[in-house]
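The structure under discussion is supplied below as structure tokens; questions concerning it will follow.
Heads up, one of the protein chains got dropped from this complex, but the rest are sitting where they should.
When the chains are written out, they are named A and B in that same order, and each has its own residue count from 1.
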Amino acid sequence: MQPDLLDRVQTAHALQQFRHLSPLVHCMTNDVVQTFTANVLLALGASPAMVIERDEARQFSAIADALLINVGTLTRERADAMQAAVDSANAVHKPWTLDPVAVGALTFRSEFCQQLLARHPAAIRANASEILALAGMPAGGRGVDTTDTASTALPAAQKLARQTGAVVAVTGEVDYITDGSRTLMVTGGHVLMTRVVGTGCALSAVVAASCALPGDRLVNVAAACAFMAQAGSLAVAQSQGPGSFVPAFLDALYALGGEVRV
Amino acid sequence: MQPDLLDRVQTAHALQQFRHLSPLVHCMTNDVVQTFTANVLLALGASPAMVIERDEARQFSAIADALLINVGTLTRERADAMQAAVDSANAVHKPWTLDPVAVGALTFRSEFCQQLLARHPAAIRANASEILALAGMPAGGRGVDTTDTASTALPAAQKLARQTGAVVAVTGEVDYITDGSRTLMVTGGHVLMTRVVGTGCALSAVVAASCALPGDRLVNVAAACAFMAQAGSLAVAQSQGPGSFVPAFLDALYALGGEVRV
Partner (left out) sequence: MQPDLLDRVQTAHALQQFRHLSPLVHCMTNDVVQTFTANVLLALGASPAMVIERDEARQFSAIADALLINVGTLTRERADAMQAAVDSANAVHKPWTLDPVAVGALTFRSEFCQQLLARHPAAIRANASEILALAGMPAGGRGVDTTDTASTALPAAQKLARQTGAVVAVTGEVDYITDGSRTLMVTGGHVLMTRVVGTGCALSAVVAASCALPGDRLVNVAAACAFMAQAGSLAVAQSQGPGSFVPAFLDALYALGGEVRV
């Protein structure tokens, strides 16, 4: 079955909802991408907050609208706090999203991610190698790189979606978003974005935020991918390299939807 | 009593002193804003250093000219190190500044901030919701957001200043800086700055640095707010959104006072 392209009307509607609701996103993410993740969420109109101590994380994930778990610079202490936050979010039916950075390549985080899969993630966002590893299929990743294309990992993503109940987004130059039966496709990724740290991690944060929106979660997660792809295309066109890409990208996210707001 | 506007001559004089003395600032701050905080201090001519291990933090806060305590991504281990640093700074009469990020919303940091209030902060810099929470008054904050304006929190700021002996800066689109009897006002903040992570946290670092200057601490802290507001206004005028704001803001801080230094 051919995946459907997410249409512009759906994206525009999701963006309007996103800006209107301004989801408060509890980000438990890696040390490398915290600033960029926060700035991406702020540019789109969401409210990021990073809370990491176990008791506070438990308390805050019940207050926030959505929770992001990114295992990029995992420690044992952080893993404990993440588990507490996930359980707390689940207890009050707040959606949480998993970004399984470099799963497969490293034992501790691979075991941790497998444990988390049983805790009902609302969404999973990863590259092809990570999705393959998470689904227990052979992958070509070497740390955070992916040597597989998103389409290769689509069957694994669909399997993972059926197994966990999550919407799974496997992203690359083309993104596939699936709930196990339906699959959407988002185009517009650019290779320059792989030369900027945190574009994938920040996308996971936007996916997490989009899980707080009402309506069809598959469409909302795909719309999150579309926000980033659209802003990415605009920013690539205006930048001279990966350095100037970053401010241009944040400006484009802020201006998305035609509103000039400065 | 109507607050007085800080005048341009006082700001210019404080800036000159700031650049001349180049305060070494020991920043114990949250993981999200470390880079931006360091770059703001460097652009203004100060020397930032982030030292976090307890024994080193104790050692370094006696060497540095000023200490910043920002509880944004607090952990129990970090709280211990912060207490050691505060005690060490106090022992040699070095000023320390508190940024009580998200106090009120989260129990562990709220208790920690209350303990710190008894340890003689030189300054406290926060948004309205945080100042209200710190002073034990009802606030509308939801995490790091503020739903109160700075003027609403001015009585709480004045009470807090009298109670602790600190200069208290409650900041927003207008900033109020008070020592409990006198109050200064700084204008020029812009809503775009709320779409960039770390502008408030970086201001706290500049406030911390300004506490190392000779002269009237109330004026020096207000001047720190004025540096950021002036550079912010210049940067907003030159930027297309929150992404291009960041480099423009750092350039403006660097050029502040009319010196072209590149």
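Convention: contacts are C-beta pairs under 8 Å (C-beta built on N, C-alpha and C of every residue); 3 or more make two chains touch, one makes a residue touch a chain.
From a predicted model like this one, the values you see are computed outputs, not experimental measurements.
Novice: Looking at the whole complex, which of A:Leu6, A:Val25, A:Leu67 or A:Val236 touches the chain that is not displayed?
Specialist: Among A:Leu6, A:Val25, A:Leu67 or A:Val236, only A:Val236 touches the chain that is not shown.
Novice: Could you tell which one of A:Leu6, A:Leu98 or A:Val246 touches the chain left off the display?
Specialist: A:Val246
Novice: By the contact definition given up top, give the residues of subunit A that touch the hidden chain.
Specialist: Output for subunit A: 30-33, 35-36, 72-76, 102, 105-109, 142-145, 192, 194-198, 236, 239-244, 246-247.
Novice: Please identify, in ascending order, the residues of subunit B that touch the omitted chain?
Specialist: With respect to the unshown chain, the touching residues of subunit B are 24, 31, 34-35, 38-39, 42-43, 47-53, 55-56, 59-60, 63-64, 77, 246-255, 261-262.
By our rule, only the chains that are shown with their structure count from here on.
Novice: Just give me the whole-number Å value for how far the CA centre of subunit A lies from that of subunit B.
Specialist: Computed value for the inter-centroid distance: 32 Å.
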